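Presented below is the structure to which this report refers.
Apart from one protein chain that is not included, each protein chain of the complex appears where it belongs.
Chain nomenclature is as follows: A, B and C, assigned in order of appearance, with residue numbering initiated at 1 for each chain independently.
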């Protein structure tokens, strides 16, 4: 079968030292045949719950750091864009452009990102059905420059399920794959509890690996995790992150599971 | 009691003729003592379901039209912004700035809009609880320039309730009022059926007035409606709009209801 | 217009003294022309969260008390049934039979209750759409004995909205009225927070009157409230009840509102 695409990193860029500490683990994982790793970090957290929350180094410093991580590690990189005019410059540095879930219906942002010719990873809005993502795909496909092989993948990261809670409708994985595009499962943000911490977003790390296993069993093409050597020190999403020291063994287990699922699919004919 | 704030208009700007046809009705309504009317129209529909959908005249032409409507009618005007760098120029023309529901957590957009010194109408995200809007209020209040009396109001426009359907949690009206800000009820968008028309958003006009009545009964400070002389010709939301010829009598009924509710509150002491 | 049907009482039967204390207030309200009052109390709370929770006096003692309340007060009475074989005996004492929301799809219970020839008040399941209640109506109408003028009314009491929370979709009132039957709004149970108290169901009394106002504005035919002279001493639902001393003035306000709504409807033609 196809190698798993693994998108991982520290949520938000903090220091080159931290980034390379994480990238070193990812490089080691990337040596396997059954996985392709992309380093992900945000330069700006543009929709934090509160004004006082830390946001990141900004686009200039952030892209400089991402470029350096890419060069030092040899890994492709990705980050998320929030405004249409950020797309072109991000496209010059990164190999994959991520569109945040809240912004999945902003036409200009999708178009600007698609115009870079780089592939996109669009997160399904918490307020959208898997089937609604068809129109996102069409917006991108209707924009991508000619003679450009890039495309779009769609990401399940949880759907609104009453105030302060998300649910993963695991059917979204085959439903979005049926749109003809690869699907990413974002295990880290799926376990967010919006507003759960009063002025910040809570989470539940113990559910990350079980949900990732379920996503692999449902046929996801890619997984997205945040990891950090000291999750409790991360400026955001610390409650959902996999500790860096546990990351490689977690990935090992998920790749073992994926191998069996591929065999099952082959035998199911 | 306080006069009702009535925000109304044709959804998207089409022609000056259409705008003034609607504004004429609003001017007549505005002569009453118990209502203050604001003319609303969008210059750009930035998150249409599909790429092919019509979007509007754009910001330059749109603001020119809004300015002219304001001058000819004497009504204050409002429109929605989608990007931070649109805020300043919109603030020079309009009297109230609307933040779309999908963008209610985009910090830079809220800050740029608040920096104009004009009051904001922030729609509650379909993925947010009424209580979560506290952080939106704090983002605006933490930004508004000193010696500036403007503020923020919050708008109930429906919450995600399973794929393709919204629900109005009417408790959101008193819950958001308890944050110390006026609350708007957007009857038009509350009856949207996202994705309900295949590549467009459907709706259900018959529920608009009943829901507006319920919102008045729950104590809303403001109502928002879209109206059009020929709703079926509107580039968007036609299925939810009140026909212009029925608009004034609808408002009459709602104002009569509001008067009784004020009396009830006074007697409840 | 039609008088409002007001269903009210102490939730569960405790003592004759308590029942008559409440019934006395209801009798006074019932003297008005614009309201018809039915006394409601349960003889058994058959689905309490925990095994240890108090349940009530049981069917024999409970029906004896209901009969006596009816005779002493002159009010019609209603109670809820949980098993098909309870229907016949309840039908001999009560004037209206209530079907609990969790049991709204239990065919045998609906049929047994309909066979009594008494009208039914079926609560919409928290897991059902307003449109789904069409099949409930058909089950009853397909059963009611010939030459029997009784019928069915449907009750909105909140719909599942994420774990531990209900939402009132106020559109359910006109949608269920469109099925050709009267609609009841149960303001007391709509504000339950299932599981909210750990081993019991919580609530939020402040929302009871605002939601009842909204329901009147949406055209409800009937209202259902629980009331108690000391809500904090009620074996269940105390957090949602209207204190008895505030009950009559609450009803006064709602009847004033209903009068205006009827005038609005008449003028809307």
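Here is the rule we go by: a residue touches a chain if its C-beta (ideal position, glycine included) is under 8 Å from a C-beta of that chain, and two chains touch if they have at least 3 such contacts.
This structure is a prediction, so every number in the text was calculated from the model and none was measured.
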Option touching the unshown chain, where A:20, A:111, A:179 or A:217 are the choices: A:217
Touching residue (missing chain; options C:83, C:115, C:179 or C:256): C:83
Absent chain, residues of chain C that touch it: 46-52, 55, 82-84, 102-103, 105-108, 111, 125-129, 131-132, 135, 138-139, 142-143, 159-160, 163-164, 194-195, 199
Interface with the undisplayed chain - residues on chain B: 161-165
Residues of chain A in contact with the chain not shown: 159, 161, 167-171, 173-174, 206-207, 210-211, 213-219, 249, 253, 256-257, 260-261, 263-264, 267-268
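The rule is short, and it goes like this: only the chains that are shown with their structure count from here on.
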Fraction-based call for chain C against chain B, same above half, different below: same
Cα-superposition angle relating the copies chain B and chain A, to nearest 5°: 180
Most central chain, judged by mean C-alpha position against the global CA mean: B
Between chain B and chain A, distance of the C-alpha-averaged centres to the nearest whole Å: 34
Distance from chain C to chain B - Cα centre to Cα centre, in angstrom: 36
Residues within chain C bordering two or more other chains: 161
